[in-house]
Structures are given as C-alpha cells and as structure tokens.
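Quick one: the structure is below, questions incoming.
All protein chains of the complex are present and in place, except for one that has been dropped.
Let's turn to chain A:
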Amino acid sequence: MGALTLNQVTKSFGTTQVIKGVDLNVEDGEFCVFVGPSGCGKSTLLRMIAGLEDVTSGDVTIDGARVNDLAPARREIAMVFQSYALYPHLTVRDNMGLALKQAGTPRAQILQATEKAAEMLALAHLLERRPAELSGGQRQRVAIGRAIVRRPKLFLFDEPLSNLDAALRVQTRIEIARLHRELGATMIYVTHDQVEAMTLADKIVVLRGGVVEQVGRPMDLYNDPDNTFVAGFIGSPQMNFLDAGKLGLRSDRLGIRPEHLVPGGGQISGRVSHVEKLGGETLVYLSSDDHGLLTVRLFGEQDYAVDEVVGLGFEPNRAFHFDAEGRRLR
C-alpha cells in the first residue's frame, strides 16, 4: 500500500511553466529521491504530491486512486519539512498526536501510537516538552515522529537535513534509512545534496528545469548516465569533461570520473593548480590547455607540488562519450 504514479504532470505559475510534464512510477515500499539544483522544481513536485499545490494538468495517483482534487489531509500522506514546522504551542506528545486527534482516533490509540513512535526515535523522555526546549536534531526527530504516528501511505521529506550540522546530518540520514527498513513504507525525499540521494535512494529522479533528466538506481546513474547533466550532477567531485576532438575521438565530449584519471599516462597533460589532501584520498586539480580544469582523485596521501606538470591517462572503457547537445553516445 503506497504506490505513487505521476502521469504527464505539469504546473504553471501564471504563464511560467515550472513542471513540464513529469511521468513517474514509485513502487510500494520504495525509497525515491528527487534531486537537482535549486529551482529545478523538485520541491514544487513534492508539494503537488502532498496536495499543497494544485496540479495544472496531468494525474497524481496514489494506490491507483486519482488524488488531484483531494485535500492534503485526506491523501494519507505525511510530510517532514526542512524547518521542522512543529506547532510551537503544543508539547512533543501533542505535536505527534494532532493528526490522529483531527481524524477522530480514540485517545488510547493515539497514546499508544505516539509512545511507539517516540520509542523508535528515542524521544520518550522528551514527550512533555515544547519544541522551543529542544535542540535542532531533536526537533527534526519529533517532526519525523509526527509523520510516523499517522501510518501514512506515503512519507514525503522536503530537504529534512538541510538545517542540521554535518555530524547530525549523517546520523539522521542513517536513522531515516533505518526507519525505511523497519517501516517498509514508501518514501519520497527531496534534496539538492547528491550524497544524500546516493546513500538513501532505491531510485533517484534527477530533475532539471521542471523536466526529468533520468530515473534509476544510484549506481545505474553513476555508471550509466544519459547525458552530461546527470553525469556531472551525480558523483563528487564532479566528472571531468574533456574535449574529445583534441584527443582524436569522434564524439564531442568525453566524460571521465576523477578516480578514473591516472597519473603517468601520456594522453593528457596538465599543470597542478591546487592539491587537497583529505588523508584517505588526495584531490589534485590540474589546468590543461586543451581541456580546462581537471580533477584527479587519488587514493591515500600523495605528494604533488603546485605548477608541477603531470601526464594523465585513462582506460577507454571507463570514459563516457557525449554528443554536442550533451546526450550520451553509447
């Protein structure tokens, strides 16, 4: 219970179309991540699924039923917001129980549901506090708890980790992944952070300018991108794009991931412009006359001096070929 289908969904604000015909299938129990640069329409799409924005045309279907004209509360969804959006005047317990209370659930059942959710999220000792008395991480856990209590068909997350600091972000990310395993619920998750997308998703939807660029499992997107946008967006540091003509190849551009460029070859040469040592890996930035700025990712600690000239090579079957419009040539 909890399959989502979008069929030719569009959204216009006045005369500007921000979602330009999106088709998507999310299976029951799947963790689906919408990812893309800011302004790509991923949050708008999520809010359309939630019912917070009207759908201009097309169908939104949850479990086979068209929900375009249903109010958000009747779509059996729950949403977790970036700014937590807890009710400031209610205790943690009442925050989590409000939706059930509105739906007319018996008090004993609400109590049981909130206790259970609080236990899952280690919030039991905070139940009588108000949101103002909680830390950022605790507030986000309450917001997630509020979503769990409703037992929704769909969980919607709108950049839930963006307001947390780095350590807490990793911790909460793991927690969300654990919840997904335990609840087996369908989750739609919006983020601009491709690391979150890669680590959480069963299925990633890459959006740009209101259009779906590619849908697929994280490793499929990583190893088999459809175009330069997806290739450049997924993976960090970004993929290098080389001028294929200068290498005597027939395609327009050649994409090579930083870890697949190896020093010592003779095909490309560049001058080291900057070195970042991260302990476990070393990132070497080179400027090449033919190809612009290139990034090389090397394992472990490596010593390179700025202005040193380095020759680079790559395995041809690790490289992706793209045409002039950025489409992948296979």
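Just so it is clear, a residue touches a chain if its C-beta (ideal position, glycine included) is under 8 Å from a C-beta of that chain, and two chains touch if they have at least 3 such contacts; residues count from 1.
As a convention for this text, contacts and distances are computed from a predicted model.
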item: Name under which UniProt lists the unshown chain, selected from "Alpha-ketoacid dehydrogenase subunit beta", "Carbohydrate ABC transporter membrane protein 2, CUT1 family", "Iron(III) transport system permease protein" or "K+/H+ antiporter subunit F"; value: "Carbohydrate ABC transporter membrane protein 2, CUT1 family"
item: Candidates A:Ala65, A:Ala103 or A:Val195 - the one touching the absent chain; value: A:Ala103
item: Residue among A:Ala78, A:Ile110, A:Leu127 or A:Leu221 touching the omitted chain; value: A:Ala78
item: Absent-chain interface as seen on chain A, which is shown; value: 47, 50-52, 71-74, 77-79, 81-89, 98-99, 102-103, 146, 158
